[in-house]
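Every protein chain of the complex appears in place save one, which is left out.
In this document, chain identifiers A, B and C correspond to the written order of the chains, with residue numbering beginning at 1 in each.
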Amino acid sequence: MPAALRGLVPVLIAIAVLAVLQVLVGSSPFFVYLASIVGVNVVLAVSLNIVNGMTGQFSIGHAGFMAVGAYTAGKLSLLIKDLAISGLPGVVSDQVQFVGTLLAGGIAAAVCGFVVGLPSLRLRGDYLAIVTLGFGEIIRVIVQNLDLFGRALGLSGVPQTSSLFAVWFCVFLVTLVARRIVGSTHGRSLWAIREDEVAAEAMGVNTTGYKVRAFVISSFFAGVAGGLFAHFVPIINPGSFTFVKSIEVVVMVVAGGLGSTTGAIVAAVFLTLLPEALRTLFLQVGGLDTGASLAQKVDQIRMPVYGILLVILMLVRPQGLFGTREIWDLLPRWLPGTRRGLR
Amino acid sequence: MISDFAQHLINGVAAGTIYALVALGYTMVYGVLKLINFAHGDVMMVGTFLGYGVAQRLGPERQSTLWGVLLVFLAAMLGCAVLGFLIERFAYRPLRDKPRLTALITAIGISFTLSYGFQLDFGPLPGAAPRAFPEIIIPAEWLVIGDRAVVIWNWQVISLAIAIALMLMLQGLVYRTRFGRAMRAVSFDHRTAALMGIPVDRIIALTFMLGSALAAGAGILYAIKDTAIQPLMGLYVGLKAFVAAVIGGIGNVPGAVVGGLLLGLVEEFVVGYSSSSWRDAVAFGFLILVLLVRPGGLFGRVAAEKV
Amino acid sequence: MRFALAAVLTSCALALVGCEKKTSAPPPAPGGGPAAAPSSGGTPGIAGDTILIGEVGSLTGSEATFGISTRNGIELALREINAAGGVKGKKVDVRVYDDQSKPEEAANAATRLINQDQVLLILGEVASTNSIAMANKAQPAKVPMISNASTNPKVTEIGDYIFRVCFIDPFQGYVMAKFAHENLKFNRVAVLKDLASDYSQGLADVFKRKFTEMGGKVVGEETYAKGSTDFRSQLTAIKRLQPEGIYIPGYYTDIGVIARQARELGVNAKLMGGDGWDSAKLFELGGSAVEGNYFSNHYSPDDPNPRIQKFIADYKAAFGSVPDALAALGYDAAKVAADAMNRAPSLDRGAIRNAIAATRNFPGVTGTITLDEKRNATKPAVVLEVGKGKTRYVATIAP
Partner (left out) sequence: MSGEVLLQTVRAGIEFGGLRALHGFDLEIRRGDLKGLIGPNGAGKTTAFNLLTGVYVPTHGEIRVCGERVNGRQPHQINHLGVARTFQNIRLFRALTALDNVRVACLSDERPVFTRARIDELRRRSSGKSPVAEAMDALNNYVDWWRALLLTPGFQKEEAELTRRAEELLEVMGLSHRRDERARNLPYGEQRRLEIARALGTRPKVLLLDEPAAGMNTREKGDLMVLIRQLRDQFSLGLLVIEHDMKLVMGICEEITVLDHGVTIARGAPERVRQDPKVIEAYLGDSYLASHGLPVPPHAPTSETPVT
């Protein structure tokens, strides 16, 4: 295979697979909705993993960046809703605009990431936690104060141009970025920072620069996830991007294994579907009355259970379920293509 | 107008005192462990609920006697000291030699467990709805200026007195006692301290208990001031107090007090003379500014990493 | 490198230049489309001799108490309906999903009710944000939806399948403005609103506009954020302006604390609010400080009307507390739905929609409900005065 093509082959394969999937199940609204929610959470988890897992910093304000992306993309889409690109069929023009707003959302979030990251990443890691948390609060206050963003009611009427294909292509992209970065020597520098910041600095790694860059990329994808979110959820308001949302993503990353991309994906899918599955289960088994109240209990105890889960994981298995390994590292050795170690 | 200014000043000091007391706990724990004890605000919340429970038990007559008030404070502070001890013993101590991130995640987990666990409504847990805190200090006017232009209430004076007493006790403890000296030694370098025969584990546990007890005291004062308590209150107060600690220079005891008062006053005057809708952004905007300009806080300095 | 940059910039510029106004109708949103076809030939929502309807509510999360009140009200209504023989001889069952007070979960729950459970119609949500999210799913699928307590005008603007049994923000804001100006003869008022709540902002905006139109003066406006318990700085700032009344369209959770702190600071102005004040908790949180203040509401528990007294007695027997307005609205929403199903010529969604739209002079506990052409309920509001441990009816204000 020509070297120039190596970078593109997975993209082409992904496009083909997702297109088939879109045709097969794209018309079941409930499935599409659920898959979209799952997809957005996966994008969030994988992108947060670049900072919290690979670089060893700790951000707990991912929802804030998601909000920036959602509001930027959503507002932009509302503004250009009545425009079409001449010479293109309506659907294509809509999709082009959709992609454009996603990029805008991602870039806005990335800029915020830079502004927030630069002062705090110069300092020790735990400051980032507090500053990102504060950033989420500031975003909330800004949105609530500006009519432009619909204040507390939120933005509604954003064209629902997202699709199964779009969401999962973003999942694919963020995964590809995470894997390719890890695979490159630059990614190894991130890992070096996580392992030993002083030594990395002494070996010529501009640690602040790398940390900020990882944070910016992570914020970018959080913004893209927000943009996607705005295009399939009928209304976005500050309540969807709270501290609780950030913690959910943190739990996904920590449970999946700090540093394991596939671990983050598995955890994100599992933790998003689990409450849904439990609800269904209780309703099927318990009938309407007891089942509903049980299902309600499940939702109530979800948050404290997340908290306990974090504590227990840190005490028993601080590296998370997968550690830094990827799924294929856990496959039996005799399977072809089984690789070991950090690759 | 001068009377408004005076009233804002009173409000700001009252809020700042609470921030300062909670910030002290953050700063002490950070001093000995270099850990941001994220759950600190939630320990405070648990303290107020303990006080609430005791006051309810005492009933309306007994809770407002001197002994009743003392009992509420003591029960809350003791209860939180035990909680602080348990958290330290079972959640933080096993992780002391692990990367600091691990302990931070644990702290966030504990914070989450406490604040959302208390929102459940089975068993003894209080549920999400706010509750009115009993008036353990029956409000009475202590000082009235002009035609009720400025009113200072008895509980405001008592709260301030209690807060100052607690801070002075802490200052004495840290700088005048053997325990305080040991604490400062541990804060300096806990490995060296251990080599010198200081019981590091016990000192750290005691520091945690002390910080948690202070938080409980602050929590009761907070509940007296704002009259309503609810499980999520710890998150907000905790965050603001943390910001106060960083502004003052984290790890620095007088810094925490100054930072707390400063934050309380800044918030108050932003609302009073600018716009109340930006109030919650003030603290964090302030924080980012401090980190940009003076990362070590007003009184602290950035410690170089040991190589 | 430079080439790539130039190429990107050029294509961006081209895309911008190439934009034009859309001429044709927008294409149907992917995934939306017409109503999902019934799975196995039967009518959606009907299984044997039961009718399945859906409910979405905030059973957990920040607005859990509202969802639970609503749920109880609907539950009570359905018990009565089924005890009286159901609808057209069929039992009515409700499937409830929790939306954790989040719009994305509300949309998810609505999608699920429509596509998986195939419910006949949907009841719910209190928060307007969540109702809008649900309505955006119900409307394209042509499933009738009755919101019990979302007062933001935007909710029913989403489409012709979306209804509500409560009045809307503009009306409630008008009610208090009129009451303050005409009954209390106030000329100077201040506004204190919850920045985190669209409900609070909506009421505050209308109140300000109407009160000014009537010739009064709004002297100041302050905000707070849900979750804070220190309102002294805002109240001190308001006190400086010396208003006769303060309009606080917030929730009871905050009002009690605000009232106490207002009294502590020597603020003598009367406090006024909206239906968010309505809760037994208000008396506990506010103590004596909250007494003597006014709020507008959907119904008054001390209304001698036997229909209302029977509802209150039944609710007390079933759930052990005095129903708040949200419970009453939930009850009415379910009753309106059942009434429409009874009147509809057939039990399909289109017919039921038409029947709901034709609701006229329905005797609900929150007043006589007539749905107007914008699918909003028009009915009078009452103003209540907070007393010792209970509320007292003061006035009725008609639209």
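Keep in mind that, in the parts below, contacts are C-beta pairs under 8 Å (C-beta built on N, C-alpha and C of every residue); 3 or more make two chains touch, one makes a residue touch a chain.
Quick caveat, the model's predicted, so the values are computed rather than measured.
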item: Selected from A:A16, A:V198 or A:L274 as touching the chain missing from the view; value: A:V198
item: Residue touching the undisplayed chain, where the options are A:G187, A:G239 or A:G320; value: A:G187
item: Contact with the hidden chain (one of A:L21, A:L34, A:V111 or A:L176); value: A:L176
item: Residues in subunit A touching the chain absent from view; value: 3-4, 6-8, 176-177, 180-181, 183-189, 191-192, 195-196, 198-210, 213, 217, 324, 341-342
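Throughout what follows, only the chains that are shown with their structure count from here on.
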item: Most widely separated chain from subunit B, with each centre as the mean of CA atoms; value: C
item: Euclidean distance of C-alpha centroids - subunit A vs subunit C, Å; value: 33
item: Subunit B: positions in contact with at least two other chains; value: 277, 280
item: Subunit A: positions in contact with at least two other chains; value: 140-141, 144-145, 300
item: Contacting residues of subunit A [partner subunit C, same complex]; value: 26-30, 32-34, 37, 80, 82-87, 90-91, 94, 96, 100, 140-141, 144-145, 151-154, 156, 159-161, 163, 229, 232-240, 279, 283, 288, 292, 295-296, 299-300
item: Complex contact set, residues of subunit B against subunit C; value: 1, 4, 7-8, 11-12, 14-15, 128-132, 139, 148-149, 151, 153, 225-228, 230, 232-233, 236, 267-268, 271-273, 275-277, 279-280
item: Subunit B residues within the subunit A interface of the complex; value: 35-36, 38, 91, 94-95, 98-106, 108-114, 116-117, 119-120, 235, 239, 242-243, 246, 277-278, 280-281, 283-285, 287-288, 291-292, 295, 302, 305, 307
